[in-house]
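As you look at this complex, bear in mind that one protein chain is not there, while each of the others sits in place.
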Amino acid sequence: FLSQPQDLGIVAVGFSGGQPKPGVDAAPAALIESGLLTQLRDDLGYRLHGHDAVHSFSDVVPAQDPPHRGMKNPRAVSAVTRRIAEQVYRHAKEGRLVLTLGGDHSIAIGTIAGTAKATRERIGRDIAVIWVDAHADINTPETSGSGNVHGMPVSFLTGLARDDKEEFFGWLTDEHRVSVKKLVYIGLRDVDAGEKRILRENGIKAFSMFDIDKHGIGRVMEMALAHIGNDTPIHLSFDVDALDPMWAPSTGTPVRGGLTLREGDFICESVHQTGSLVAVDLVEVNPRLAADTDLGAHETVRAGCSLVRCALGESLL
Amino acid sequence: FLSQPQDLGIVAVGFSGGQPKPGVDAAPAALIESGLLTQLRDDLGYRLHGHDAVHSFSDVVPAQDPPHRGMKNPRAVSAVTRRIAEQVYRHAKEGRLVLTLGGDHSIAIGTIAGTAKATRERIGRDIAVIWVDAHADINTPETSGSGNVHGMPVSFLTGLARDDKEEFFGWLTDEHRVSVKKLVYIGLRDVDAGEKRILRENGIKAFSMFDIDKHGIGRVMEMALAHIGNDTPIHLSFDVDALDPMWAPSTGTPVRGGLTLREGDFICESVHQTGSLVAVDLVEVNPRLAADTDLGAHETVRAGCSLVRCALGESLL
Partner (left out) sequence: FLSQPQDLGIVAVGFSGGQPKPGVDAAPAALIESGLLTQLRDDLGYRLHGHDAVHSFSDVVPAQDPPHRGMKNPRAVSAVTRRIAEQVYRHAKEGRLVLTLGGDHSIAIGTIAGTAKATRERIGRDIAVIWVDAHADINTPETSGSGNVHGMPVSFLTGLARDDKEEFFGWLTDEHRVSVKKLVYIGLRDVDAGEKRILRENGIKAFSMFDIDKHGIGRVMEMALAHIGNDTPIHLSFDVDALDPMWAPSTGTPVRGGLTLREGDFICESVHQTGSLVAVDLVEVNPRLAADTDLGAHETVRAGCSLVRCALGESLL
């Protein structure tokens, strides 16, 4: 679906306002320092665009940002994700593959909105989303217990949550949205009761860790990709907390019983092999957490780089 | 098969006399302190019964307890398991699901005897036993090298070992016993030569770690449950040493190459989904062991809680 498949638009986002723990904004720099972009260019042959800066978008973050409908930092997250949407949109409109390095998972409001709009305009197609995560991130402001927006992006992207005011995600329009029918979850294992109800009521396809143990990751990917269909552009949004803390301890909301790094890499390789990938997000790496444990941050950054390289075409043989 | 499926009888047993390492008697308190019973009540909706005390049964432990047929502490283990059998029986006779928190695995002489008897009386059915363990625990006093009774419970429960004297398990009668045909092992990887012969000669169904690697845990559970049949009450006896020491280091006889926590949870969820579960044991958590390693005891207790919650109905989606 890409006109320039060897051109890679990079959006590096140093933003942590969708959740309370500082440090996730340092992830893009850590990933880049460990050599990720060099590998993408030299080993995988991509031409990079937009890789010269990590964006904090501090110019659009207001000094005062009281809660709205329970959401914390609502104006900041709305404004930052709107800017991300524009950046991703510009790359995608050129027919480039887009890689976004977060940042917390709230930024996917921007990345997916940008890809969805650009892909509709460029080739008249709706995108599908593969959301790899321990969490469903589909709370509405009203079902959320914490008010952290990184637990709500899917809700805003599918239109399950909406707001009239432009400063509170009112800028999202139908052209930015994706259908719940085009959404597939992989790796879920910590889903709120309210979210479980949302998934059921909307018939959303989800493969939990139980399904992965039952069928194996090979069969789960077959089923996930079959649900999407083989003629649909795919946006892959990968939350590093989908991996087990054994492989990725440095993340804000780790949950045991997760994917092995091998399974994570396998998911990414399988999506790449479809030839339908149009955008990838890697989010929730937080190099400040678990930094005291044995190489925790280092391992998590390495795991993140491995996931991205696999999604972008690295293969073992 | 339960008349009161939301009523949960709790038998917390602080007993370590079936093996030589102190500390396994501290497991019920550790599991309860970490919130297990609260979770069962608040998150899974059970009404709890008998949860007000951890029983050490010290009143029936004799001062002198010399070996009998090589068994160590034979009078103590016999008397304690007899009392456990009575407690489990009373819960099961009421049609309640029964959860026993050990203690070493010798206590399963009591739990299974109690369930078997009550289920026969209440609904006229024989129970099946799913024994999840690194070990087969099917030595007779004569084949045992160590004399520790926690390596013999299956032998006494199936009638392969018997003793006339009431003080040495002579109190076990046919109504307490289970058929070797109704027994399925999962997770075996450290089985004595004598035990291998017993398993073969009696045609006992056993899935070793080799089988789990060969078929995957999903297929193994299908085969295990097919062997039992879909119309049979199930007693699940889970020895935490079935898990790999990576997930459960704090146990008396750890053996490498074990189940992942995910596989352990999967087994428990699969058994729960049958709707045939009548009793669960969790045994051999020893918070005093591996306490010096990185969070060993804490992790083992958490793993134990996770197994119990999955067996009692927690699911990911």
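Per-chain numbering from 1; labels A and B assigned in written order.
The criterion applied here is as follows: a residue touches a chain if its C-beta (ideal position, glycine included) is under 8 Å from a C-beta of that chain, and two chains touch if they have at least 3 such contacts.
Given the structure is predicted, the values throughout are model-derived calculations rather than measurements.
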{"item": "From A:40, A:217, A:240 or A:290, residue that would touch the chain that is not displayed", "value": "A:217"}
{"item": "Chain not shown: contacting residue from B:93, B:196, B:227 or B:288", "value": "B:196"}
{"item": "Candidate in contact with the missing chain, chosen from B:8, B:138 or B:209", "value": "B:209"}
{"item": "Absent chain, residues of chain A that touch it", "value": "216-218, 261-263, 265-266, 269, 302, 306, 315-317"}
{"item": "Positions on chain B contacted by the hidden chain, ascending", "value": "188-189, 191, 196, 199, 206, 208-210, 213-216, 246, 256-257, 293"}
